[in-house]
Every structure is written in C-alpha cells, then in structure tokens.
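Of the protein chains in this complex, one is absent; all others appear in place.
== chain A ==
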C-alpha cells in the first residue's frame, strides 16, 4: 500500500463481510430468476438481485473500505458522483445477472455476464474514487488498475459459475465468498494503484458541501440492515415455499 494510506484492520474485515453479505442476499434473488413465470416476476427478481449486489455488496463495501483508510488529510465525497457510482454498480450487476440467468448455461453467456459484473465493480470503484475531494492531486498506476479490472472480471465469472452451475450449500455460500473476494480484491488492488501528492492545502470547490465519513456511515448502516433483512426474509419465504410443494 502507498505510504499515505493507513488502514483500520477491523473495518477492512467488515468491508469483506459486507460484500459477502450483499452477495449472499443478491444470490438469494438471482438463483430464482430462471424460475420466473412472467416477465414482470423476472424483472423484479433481476432488479432486486442487482440492487443487493450493486448497492450492497459493491457500493457499501467500497465506502466501508474508504472509511477504513486514513489518507492523512480531510476527505469529503461529491454527492452526485457518489450516487452515480451506486447507479453504475446497480445497472451493471442487474445486466450481468440477467445474462447469467437467461436460458441454458453456456460459457459464452457466463463470460459476458462476468465482464458486465466486473466492469460494474470496477466502474463503481473508480467513479467513487473520483468523487473524493481533498487537498491533493491523485494519480494511478495503470498496471495495477488493469490488474484490478482483471481480478474483478475473473472472480465474478467464478462466482456466477458457482451460483448458476452448482446446487446445494456451495452454490450460495461459496459463490458469496468468492464474489466478496472479487469486490474486495478489486478494491484493494485499485487502492494500491492510487497515489496522492499534496497540493499545498488547496481544497477543491464544493469540499465543504461534500459528504463526510459520518454521513456515509449512517447510509451504509441502513444498507447493511436492509441486506440482512432481505436475506432473512427471502430465506424464510423459500423455506415456506419448499414446505408447500406437494409431491
């Protein structure tokens, strides 16, 4: 990690935990997309899974990880770019899950879906980084940026393969753990690519109106509780549905 970044280990672990929880909640929806009987049911399941993955597993993880990182100077976030980063993650994940869940399994479909998800993770991260406002110039090591993109795509493909190709416990838990690795692996590699040079205490315009860490903390808490509730409700409903299936 660059010298200017110092991490709170507990929050780093929490960032992985939230990405796994978000992925697990998303997969609860995603694996039933192929069972939808109407286009409306299918759209609802895709959007629910995309929201849990994009906003929960990726966006919330990113900002917990940013809270875990001490840059050595005050940082705020541009609200518009921050919101846009969440929308990108949501849209890309919805598209990826839609592709992965449609029709019969094929490697081409899996690759296309993994690329969508990987681009969603990466796009969210770098747009989220662009939303940072501080008294410094930022630069990137492009080799590590490319590596972060590759990690996101490959791990997303593995996670989707587990989710749609396997059955049983490995299907959901294994996929959520791997998807958590995809998101965190991409994020922390992206952070290793990130460097800053102080600009002589010249704060950017809008710095004072940017979102601060405590605002993000509340938002992330709400997202996390929503994810947990979603995972529990969907699991409970599924158990009820299983019990109601007659032979």
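Simple rule for what comes next: a residue touches a chain if its C-beta (ideal position, glycine included) is under 8 Å from a C-beta of that chain, and two chains touch if they have at least 3 such contacts; residues count from 1.
Just so it is clear, contacts and distances are computed from a predicted model.
> Which name from "Circularly permuted type 2 ATP-grasp protein", "ABC transporter substrate-binding protein", "4-vinyl reductase 4VR domain-containing protein" or "Nitrogenase protein alpha chain" does UniProt give the chain that's left off?
"4-vinyl reductase 4VR domain-containing protein"
> Among A:14, A:32, A:48 or A:231, which residue is in touch with the absent chain?
Selected residue, touching the omitted chain: A:32.
> For the chain left off this view, which of A:39, A:103 or A:200 is in contact with it?
A:103
> Write the list of chain A residues that the hidden chain touches.
31-32, 34-35, 100-101, 103-105, 163-168, 171, 238, 242, 245-247
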